[in-house]
Each structure stands twice: as structure tokens, then as C-alpha cells.
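As you look at this complex, bear in mind that one protein chain is not there, while each of the others sits in place.
This part shows subunit A:
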């Protein structure tokens, strides 16, 4: 049940996740804060309200699957998995360090709870399509979720996968577009505009839902709607703010792939308290 109490709980988790994102990237001295903060609420909603997962049994066959196609947002999924109990929160500070289970981009063989190795843009969505196909083949009722970046849509493989998902009528597949409008070199519009992404997915015969990606009601409502759609995959176009929650990072291209200094991190954590 989604009530005010639940929403408050999700908001509190999100706050802790954001703080952990800042702390782990600061400790690592490198990483991607902007795009981790922009998709944090979507991941929190998925792992703390939507998905069937078992932290004690990460490989559970009937679990829902998640693919972080925009793998550079690894700190966000690590913080969420730690919060959910897949591994100790303490381990987050080992991010990007030698011998760590937390690689710079998600590695399914190293980190409990990571369902697919990602990091090279455009590849995660294909794997999600494969997982959804396997679910159909085995007549299992698990669902597959993936988060993609809007810059990532410039990869042709995304559209190959979009075509295949619609062709195979994968109604057990839901992707979120973390639509924060920024990529490394500038705004997505300036670098290479994909134009109206919703219309593009519609043209590929997807069910498309537009939401605010920081509003838990809207995120969860969209997922519930997607579950009811038959014979079509769903794309949830989530409007988000890159760097969300840290005012000096919000909507700033510079914070795509840069670690904050100790002082900046302190300032960021103050905002998040």
C-alpha cells in the first residue's frame, strides 16, 4: 500500500542514499555524482516498493531483475543495494578501490544484487530484453526493469533493442529514461538531440508514460500502469534533475563525472541533512 507513511519512508531512504552517493564518490576521488543523484529516487522506489528481491538470496530465480544501463550511475545502485541489505553500508567506502567488490561500473560477478554487468552505454537494455525473453520462455512472472540515460539514446543499439522488445511483445519489461537533459559535453539537445523521445518509443510500438522522476507517487503509479499493459513494453520517461538534492550540482554539466572536494562534500551533505 502506498500511503503517506510509505512515501515518507521512501523519502528518508532516498536522503540516506544521496548522502552515501556523495560520500562514496568523495572517498573514491572520482565517479559520477550528477547522474547518480538524478536516478536515485527511481531506484529507491523500485527496490523499496516495487521489486521482488531477496537480499539474503541475490540469485533467487523468481526475483524481479534490474539493469542499470547507464552504468556510470553505479554509486546510486550500490547505495540502494547496501541500504536494502545486500552488503554492508560500510563497504560503500571501498568504491573504485583495488580489491573492492564495488567497481567503477556495475560488475555482476563481484557485487551481490547486481543482475547485469554494464557501463558501456546502450548494452544494458539489450540484456534486459534477453532477461524478459527468458521470463516469457519459462512462463515466469518476474518483471525486468532498466534505467537508461537520455544521452545513452544516441547509441544505435538502444533502438535495436527497442525494436526487438516490441516485436517480441515483452510486456514484462519496463524501462525508465532518466531524462535529466545533460551529458558530458553539454545539454543533450546541443550535443545530439534525440528530439521527442516519447514519440520515438511510441513509434517503436512501446507504451509510453511521462512522469516527474522525483515524485514517488508518480514513479510507483507509472509502474502499476505498466504492469497492466499487455503485449507491449513500457517506457517511463522520467523528468529528472541532474545532481538533484545538491543545489550547486543541480543542472550543472560539470558535475557529470567529477568528485567533490572534502569541503564541497561537506556542503552537499549539509543540504541533504
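Keep in mind that, in the parts below, a contact is a pair of C-beta atoms (placed from the backbone, for glycine too) under 8 Å apart; a residue touches a chain by one contact, two chains touch by 3 or more; residues count from 1.
In this section, contacts and distances are computed from a predicted model.
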Its UniProt record identifies the chain omitted here, from "Cytochrome c5", "1-deoxy-D-xylulose-5-phosphate synthase", "Carbohydrate ABC transporter membrane protein 2 (CUT1 family)" or "Iron-sulfur cluster binding protein", as "1-deoxy-D-xylulose-5-phosphate synthase"
Given A:2, A:89 or A:133, the residue that touches the chain left out of view is A:133
Answer key for A:119, A:194 or A:257 versus the chain not shown reads A:119
Interface residues of subunit A toward the undisplayed chain are 61, 65, 67, 107-109, 115-117, 119-120, 122-135, 137-138, 156-157, 160-161, 163-164, 167-168
